[in-house]
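Only a portion of the chains appears, each positioned as in the full assembly.
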Amino acid sequence: MSGDTASPPVIETRAVVKSFAGVQALRGVDLTVRAGEIHALLGQNGAGKSTLVKILNGVHPAGSFSGDIRVAGRPVSFRSTSDARAEGVGYVPQEIEVLEQLTVAENVFAGQTGLGAGVLVSQRRLEERTRALFAEIGLAIDPRALVASLTAAQRHLVMIARALSFRPRVLMLDEPTASLSGVEVERLFAVLRRLKAQGSTMIFITHRLPEVLAICDRATVLRDGRVAAEIGREAFDAERFIFAMSGQRLQRLYPHHEPPPPAPPLLSVRNLTIAGRFGVNRGVSDVGFDVRPGEILGLAGLLGSGRTEILHAIYGRIPFAGEIAIAGRPVTIRKAGDARAAGIALLTEDRKRDGLLFNLPVGANITIGNLGPLASRGIVSDRKEKSAVLAAMRSLAVKARSPQSSVAHLSGGNQQKLLFARVLMSGPRVLLLDEPTKGVDASTRHEIYRLIVDLAEKGVALVVVASELEEIIGIADRCLVVADGRIVDEFKRGEGSEDRVLRAVAAAQAAATMATALPASGRIG
Amino acid sequence: MERTVGRPATAETSGRAMRDRLTRLVAVGEVGVLLALVVIVAFFFVLEPAFLSERNIRAILRVVSFVGIIAIGQTLLLVCGEFDLSVGAVAGLSAVVSAKLMTALALPVPIALLGGVAVGGLVGLVNGLAVVRLRIPAFIQTLGMLFIGQGLIQVVTNGYPVYPLPKVIGEIGMAGFVFGLGWSFVFFVVAAISADFVLRRTVLGRNMYATGGNPEVARLVGIDTARMKIGAFVTVGMLAAVAGMFVMADLSSGTTSIGSGWELTVIAGVVVGGVSLFGGAGTMAGGLIGILLLQVVTSGLVVIGVNANWQQIAVGLIMVIAVGLDVLRRRTFIAGSGSEPPAEPASPAKP
Amino acid sequence: GSGGAALAEGKNILWVQPMRDHPVHRLMQAGFLAKCKELGNTCEVVGNPSATNYDVSASIPLAEAAMARTKFDAIAVYGPGPEIYPFIGKLGQEGFPVVTWHVLPAEGSVPGLKAATGEDIPSAGKAAAEAMGAKLGGKGVIALTQGSSNDTENVMSDSFRKTMAEKYPDIKILDTQMEGFEPSSAEAKAVALLQGNPDVNAAFSTTGNGIQTWSGAARKAGREGLVIVGMDYIRQNLDIVKAGGAWGVVAQPLYEESAKTAELANHLAEGKTVPYLNPLPAAVLTAGDLEPYYKMLDSAGQ
């Protein structure tokens, strides 16, 4: 096993301390990563994981933190990411960072030379090398496609390819699986295993503990900017991880929820069809379902299956054909305002892109769009707003210094809760949740599940999309399996399994393929 | 921060609140530019006490009131995430149109003035519709409108000042109530206070920040971002018209050069005052202090007798230094000492 | 083209004037077009359309564009500085008769130039200095402003200073300040100048907006007694002088010189010879001298 103590450390940090204007992100971290291992870096939201890998990559340059770093035994001082690259350190950041206006190939080899004679770049060479790399790691994305036309998950994969393209000795992946679903994760793991076999060392950050069990050799758990535990593979155990991260015992992961008794549907969707739009989305055909008050409906499926589009259509964000009724009354939804007026709320899947308002503080982020009741004649009551914000923050345990704090520096989980608070403030009857636990740590996840169940118990109709099949199966009363913009299977709580979903999807794809009598192309892009 | 276990909660809370208050104080956009303003005023005053003479203050405030009226609109528009380069031409156009209405067409003065405001509003509406509905970048649309407006001024006047104007116009311009300042200043102050109130205290203002901060999110929470932006364009157009007509009253003449060159000075002023060119950040007070700062510098350099050739150089330098110090302040107090670029969105870090 | 007041059998005459939307320049164009029409010529004005940017290199291609279409018989080129001389030279080489106005370059100093008309700027500056010096009784402090730094205004200022130094050595003239062309900011600058210099008792401006600038500033600064002299007999300036808001106006012969230019160009187009230098007077008008000028404006429909 590569995690055995015999192999020398490739990355070592000693007493790394990093603070941001009064926020202590790291309080003296000693990390040791050995050659050839896949090293899990665990911790709750805000524990300092991203900060640590940013330091190891020169994103936070030498001088902006204290402590020592050694790479392959030699002390290093990275002034920029290129210094880190020169030492063979590769990095896949947590947030999606791509060049939207450029092609996939240009993104993958951005900043690299040797793509033609001397300083020249040969388009052909660039595409060839991208194709070769993709073949090697099992990606089926057209190197010539514009990145602007890719989905979030595909962009993530392009970022991974970008890090791999210069053959790093050490690769650090900051929540690479947060927007991937089971199949894609498996494929990514295959790549990581192959890299490991070739002698690469990896740091792998995730909140999905089963992934740690599946692929990692050792784990370091951060807590409040300190190392709380170092755990070898032999001692791996989800409960132990959670205790190290939070100091609490593992709670029952999915809170108990009785499916509501039969009742007329609160939300009915009929014949929902969305035209595929070139480069932006690929369409949904003839989707219909009902959700009762108090029911949690899950939409399961693979990446790009159309779940997000369904939610966006119901919320009036993309044009569609079909009928939507709330409590039996047909409603016309053309824009978000119509959906809100009908009592529908949406939590979007991409916090950075269409969730947070980075120019407004925490409080205003929560109340935006919900100021009506907090104002009289258009004038916002400071007092009402403040108490509403504090109440919302308290009830969801949003950890921010004050309602005036900047949202940019909240950890991912707290950002997610903040958005929940915003969505709930309007008192929706129908709640659409797209990846509600994306990037959220285990204990916060539990709080979110609790919240979902509480809402259901109050009679809210919920539609939940989640890429982790285990999660969607655990939380939903009833599950629809979406594949290629159609509903291909349905099962009740306790009747489904990850296998069943995957089989339904595969069957749907096979049927589609049969129709053209050609084999399906396996790809994760 | 929030997970600093092991410390007594109360002490932590109060220390934290203190720090928060401090951070918030220096984080406010206005503080930096206000400080710069105070230092510069003091500097000029020491060199030449006449700088703070009643008359000079009055003259400065008078000019500031003209450009300031436009700056109010421009700040609102910038908060919504757009900007308008046509304000100077709109000011000039509205002035000469209303002048023509009250002379060539002999309309009653109030009607003619309303006509001028209507011209400004109309231009603003066209700008807004083009930017929002046709998605023409504001830079191009409003620069095009700057040319169109300048051309229309020539068409309307054939190049000659519209003169003489009805007596009452001159009287409006001459009026000197309120510290000898008169109508334009009163209008400016009232408009500034109202706009500040709207931005800080109303749902509308909040929605404007959201629109400028991230229109996608604003739409998702049900804000009609199109109406927001078009409204802001119309407002800035009408305010530009009012400013132009006040200058006209001040000169008692519909001069064709009213407003020429304002397009960049107005934006420069409010940006110096911390309003972001990228939308969603900045305050009314900041924007107006910025405009005042530029006017104080221009005026002060003349008062202390700096050679004309060096005045422009000094204006350029001071503008850059004021913003530079402000950037430094933000970096030091808000983002820590880190040299990496923080995702510091409330700052106009790169308009 | 604009003002293509066409009589088919007349000559084609081109008028090239950068910064063509400056009010003073518009007045020149009016004089030209009116005279041109009277003479039965077809006349066209080109120039970069600005009231503030004197952009010769943007104006030349516009002249070229007009010349590409029309065979002109004579061309009038606004010639306040040497930057336009190469263009005049080129036109001369191509055989166009070229006239300039507003400044009077020495004969032979500009290749290709056939005639020039306008006030003699140094003597206009001198006249202004003499009139002001006498009015001030030989002592006092004068604030001097220009619209911008350009050859015409520079020469006017220089001659003003020189005359004053020679004839009224006890009068002090402050460093020149630039008003710019936007009226409200020009006025603010003038106020600041008065505040910084409480001893100023007179002001001279070499630009057409100067009278408005200074009379407004004097009022706002509470310096009603200021002796103000500025350029150009546009109606508002005459009114201000008449009402006592300013003391005098230098009657730059804007309208006359441009009419004269049209005349010279017409002669040249017809193959006649004209004298090279055609100076025009530029008197300093005070309240008593205004009537004829009002008449002229009336007859010009202004």
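For reference, chains read A, B and C in written order, and residue numbers begin at 1 within each chain.
The rule we apply is simple: contacts are C-beta pairs under 8 Å (C-beta built on N, C-alpha and C of every residue); 3 or more make two chains touch, one makes a residue touch a chain.
The structure displayed is predicted, hence computed values, not measured ones.
Formula of protein chain copies in the complete complex, based on this structure file: A x1, B x2, C x1.
Just so we're on the same page, only the chains that are shown with their structure count from here on.
For this pair, subunit A with subunit B, the centres built from the Cα atoms lie 41 Å apart. Subunit A and subunit C have Cα centroids lying 70 Å from one another. Chain geometry summary: the mean Cα position of subunit B and that of subunit C are 35 Å apart. On subunit B, the positions that touch subunit C within their shared complex are 48, 50-51, 53, 55-56, 58-60, 62-63, 66-67, 150-151, 154, 158-161, 163-164, 174, 247, 250-253, 255-262, 295, 298-300, 302-305, 307-308, 311. Subunit B contributes residues 1-5, 16-17, 19-20, 23-24, 201-204, 206-207, 209-210, 212-214, 216-224, 276, 279-281, 333-340, 342-346 to its touches with subunit A in the complex.
Across the interface of their complex, subunit B is touched by residues 21-23, 26-27, 29-30, 49-52, 175-178, 180-185, 187-189, 191-198, 209, 212, 216-217, 219-222, 234-236, 239, 302 of subunit C.
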